[in-house]
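The complex appears here minus one protein chain, its other protein chains still in place.
On to subunit A.
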Amino acid sequence: MLILTCPYCGVSGEETEFHAGGEAHLKRFGPGSSDADFESYLFHRENPKGVHFERWRHVSGCGKWFHAARCTTTLEVFGTYTAQTSEPPQSIKDAITAKRPGWTWRDFA
(Lines give C-alpha, C1' and ligand atoms only; values in the text may rest on other atoms or scores of the structure.)
Protein backbone atom coordinates (compact mmCIF):
# COMPACT_ATOMS: atom_id res chain seq x y z
CA MET A 1 0.00 0.00 0.00
CA LEU A 2 1.37 3.38 -1.01
CA ILE A 3 1.02 6.34 1.32
CA LEU A 4 1.04 9.53 -0.75
CA THR A 5 1.01 13.11 0.48
CA CYS A 6 -0.95 15.48 -1.72
CA PRO A 7 1.16 18.63 -2.17
CA TYR A 8 -1.98 20.75 -2.65
CA CYS A 9 -4.07 19.89 0.40
CA GLY A 10 -1.33 18.36 2.56
CA VAL A 11 -3.30 15.19 3.23
CA SER A 12 -1.34 11.97 3.67
CA GLY A 13 -3.64 9.30 2.38
CA GLU A 14 -3.41 5.74 1.24
CA GLU A 15 -3.56 4.91 -2.42
CA THR A 16 -7.29 4.09 -2.64
CA GLU A 17 -7.99 7.80 -2.13
CA PHE A 18 -5.83 8.61 -5.18
CA HIS A 19 -5.84 7.56 -8.80
CA ALA A 20 -2.72 6.74 -10.79
CA GLY A 21 -2.29 8.78 -13.97
CA GLY A 22 0.62 7.04 -15.66
CA GLU A 23 4.15 8.15 -16.33
CA ALA A 24 5.21 11.71 -15.48
CA HIS A 25 7.04 14.32 -17.50
CA LEU A 26 6.02 13.14 -20.98
CA LYS A 27 6.70 15.65 -23.70
CA ARG A 28 3.83 15.84 -26.13
CA PHE A 29 4.52 15.49 -29.85
CA GLY A 30 1.44 16.50 -31.81
CA PRO A 31 0.63 17.53 -35.38
CA GLY A 32 3.73 18.27 -37.43
CA SER A 33 6.07 16.07 -35.42
CA SER A 34 7.98 13.17 -36.93
CA ASP A 35 6.45 9.69 -36.91
CA ALA A 36 9.21 8.46 -34.62
CA ASP A 37 8.59 11.25 -32.07
CA PHE A 38 4.84 10.71 -32.17
CA GLU A 39 5.22 6.96 -31.74
CA SER A 40 7.54 7.51 -28.81
CA TYR A 41 5.15 10.00 -27.17
CA LEU A 42 2.20 7.70 -27.65
CA PHE A 43 3.64 4.30 -26.81
CA HIS A 44 7.09 4.28 -25.29
CA ARG A 45 6.96 4.13 -21.51
CA GLU A 46 9.50 3.47 -18.85
CA ASN A 47 8.98 0.30 -16.85
CA PRO A 48 11.79 0.53 -14.31
CA LYS A 49 12.67 -1.69 -11.42
CA GLY A 50 13.46 1.04 -8.93
CA VAL A 51 13.08 4.81 -9.14
CA HIS A 52 10.02 5.94 -11.08
CA PHE A 53 8.11 9.19 -11.65
CA GLU A 54 4.35 9.13 -11.94
CA ARG A 55 1.33 11.37 -12.15
CA TRP A 56 -1.36 10.92 -9.51
CA ARG A 57 -4.69 12.57 -8.85
CA HIS A 58 -6.21 13.14 -5.42
CA VAL A 59 -9.49 11.87 -6.76
CA SER A 60 -11.51 11.48 -3.55
CA GLY A 61 -9.98 14.59 -2.02
CA CYS A 62 -9.12 17.98 -3.44
CA GLY A 63 -9.17 16.66 -7.03
CA LYS A 64 -5.75 18.00 -7.96
CA TRP A 65 -3.14 16.31 -10.14
CA PHE A 66 0.40 16.06 -8.79
CA HIS A 67 3.65 14.20 -9.35
CA ALA A 68 5.16 11.46 -7.22
CA ALA A 69 8.64 9.95 -7.17
CA ARG A 70 8.70 6.42 -5.82
CA CYS A 71 10.45 3.08 -5.94
CA THR A 72 8.58 0.35 -7.80
CA THR A 73 10.25 -2.46 -5.87
CA THR A 74 9.86 -1.23 -2.28
CA LEU A 75 6.84 1.09 -2.74
CA GLU A 76 8.86 3.72 -0.91
CA VAL A 77 7.72 7.24 -1.83
CA PHE A 78 10.62 9.67 -2.14
CA GLY A 79 8.38 12.69 -2.41
CA THR A 80 5.45 14.34 -4.13
CA TYR A 81 5.52 17.67 -5.91
CA THR A 82 3.50 20.09 -7.97
CA ALA A 83 2.09 19.24 -11.38
CA GLN A 84 3.14 22.66 -12.68
CA THR A 85 6.64 21.56 -13.64
CA SER A 86 8.27 19.60 -16.45
CA GLU A 87 11.12 18.34 -14.29
CA PRO A 88 11.35 17.09 -10.68
CA PRO A 89 12.56 19.80 -8.29
CA GLN A 90 16.10 19.52 -6.93
CA SER A 91 14.84 18.63 -3.44
CA ILE A 92 13.14 15.51 -4.83
CA LYS A 93 16.24 14.56 -6.82
CA ASP A 94 18.35 14.99 -3.68
CA ALA A 95 15.95 12.84 -1.66
CA ILE A 96 16.24 10.06 -4.24
CA THR A 97 20.04 10.36 -4.42
CA ALA A 98 20.22 9.99 -0.65
CA LYS A 99 18.40 6.66 -0.84
CA ARG A 100 19.43 5.37 -4.29
CA PRO A 101 22.86 6.80 -5.21
CA GLY A 102 23.55 6.75 -8.93
CA TRP A 103 19.88 6.54 -10.00
CA THR A 104 18.82 7.58 -13.50
CA TRP A 105 15.42 7.87 -15.11
CA ARG A 106 15.10 8.97 -18.74
CA ASP A 107 17.13 12.22 -18.87
CA PHE A 108 17.07 12.82 -15.12
CA ALA A 109 19.73 11.81 -12.65
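A few remarks follow.
Rule of thumb we're sticking to: a residue touches a chain if its C-beta (ideal position, glycine included) is under 8 Å from a C-beta of that chain, and two chains touch if they have at least 3 such contacts; residues count from 1.
Definition applied: contacts and distances are computed from a predicted model.
The chain that is not shown carries the UniProt protein name "Sarcosine oxidase, gamma subunit family", picked from "Multiple sugar transport system permease protein", "Nitrite reductase small subunit NirD", "Phosphate ABC transporter ATP-binding protein" or "Sarcosine oxidase, gamma subunit family". Here the missing chain is touched by one residue of A:21, A:48 or A:61, and it is A:61. When you scan A:10, A:30 or A:101 for touch with the missing chain, the hit is A:10. Counting the whole complex, the residues of subunit A in touch with the unshown chain are 8-11, 13-14, 16-17, 59-64.
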